[in-house]
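As you look at this complex, bear in mind that one protein chain is not there, while each of the others sits in place.
On to subunit A.
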């Protein structure tokens, strides 16, 4: 009997080891016995110390973390994603699991019955060998070691490098050499370097390095007019090449670069310039291998060529973030750095999405990040809110132009999702036709929202006051911003409506100074930090700053600082608002990192006494600023 699903599963499995070693009919036989299992985030597939299942698992979609608990310490050993096999112990030993597998994000798993699979291992030596190695080394793919020379983002390291010994680690080098021949014209070589985004290129003759050309060489020879642009590359190359053997430590490499005043070393087979070149070490790679520092991350983001690598970088950004929080680095600084990293990621995603489109954009456009990223407050993996604004076109071309940008947005939204920015539940994303409009239509839209404001409209446009241009033409967003400020000027009705919206979540403390918790729904008995604390303070900051007609300050804490200087009589309150905004953001970030979620919902009984007191102090500030808004905008009539 035909089984479309089994065929689909076999098709998937054959892309990954060890299944690629099986014959098609063997694969189909296995696929027919697969159980497809859906797991939610946080569910265990199996737990350490429990009886082995009669199945082992392959991740189809999602991610699973392999953890080991020792002396009450949980260590993450590995992360499995698409195509990785895990839970192999029952294949080899009738024992209890020695590790736990916990689902890190919503996953679809293929479970393969051991009974079906065992006979194949016996018949196929290499399959068995692969699985035993995977199993024994706790790494899912024993071949991955060989790929370690690549840029670190392409392969997650199995163990963290201890910082003390860092300098003594063997240096990682790029094996995928970019090279040219002696006779190639410089113009061609430069083009290739730009295309591959490298700062240097080896000149090879029969695989032996005869010279190296760097950006600097081109600058010092061609750009100053010493040679014409199409001169043969051998005229400008640096020769001989400084070569080393592989196994060179990071410290040695750094010393060598300083000594020779160069930024690239060539790795050859025996360490002399007379043998085959096998790789290149650049200063850049050394910086990058130093791991989670923002400069290295930014460089890595700019060079990333796959959503998957961007995603791996994001994981390191999260490490950086949790380090900052642990070390109590000021929130203003943390927000800025993480914002820059996010911003670089978004820019890169859009660049890559544009590359994937077959045509250039028909007109100028701008990609706006709205909401928390726009306010530079997006620290955790929260939702993506974005929109596109493009130049006005004649009526006849509107449809085609819009279609182009929606297509672009679909690609970009999806990549952002892959990297870890969830879809916006309210569909406030550029791929939504209502959020992908030409400038004139955006202006009309705002006019509609602001001249006859209804509460719901205010909610909508409030997000738009907190936008940041992530990519594209800044004139477009500026024109829109000017238009909006004109509309809001002396528009008392609008400001009052906005003020009333900012009061829609009343003080988070109940009559007896109890926390108000959610009374129903999925998060029953949890405290909604976003709705009850972060949104009120954000809304308050926005309406007050609009009242003063200040634009270009989007960050809530910074808005209150500005307000403090504008209204000295209220400066104390505003400064404490600014502090509150930072404290709440930090609180949310901590919670989110701890629970690997958005940090929005908090179980109150898990908080320490000190944390509760701190939170209550923040809430007091919120109700004070809400009182001020009520009086200033005479809101009572609106409620």
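General remarks:
In this text, a contact is a pair of C-beta atoms (placed from the backbone, for glycine too) under 8 Å apart; a residue touches a chain by one contact, two chains touch by 3 or more; residues count from 1.
We take it that contacts and distances are computed from a predicted model.
You can't see one chain of this complex, but its UniProt record names it "Exonuclease", from the set "Lactate utilization protein B", "Methylenetetrahydrofolate reductase", "Sugar ABC transporter permease" or "Exonuclease".
Checked against the hidden chain, the listed residues A:34, A:99 or A:297 yield one contact partner: A:34. Among A:351, A:427 or A:572, the one in contact with the hidden chain is A:427. Think of the hidden chain as still there; on subunit A it touches residues 1-6, 8-9, 11, 31-40, 61, 106, 108, 111, 417, 423, 425-428, 434, 456, 459-460, 522.
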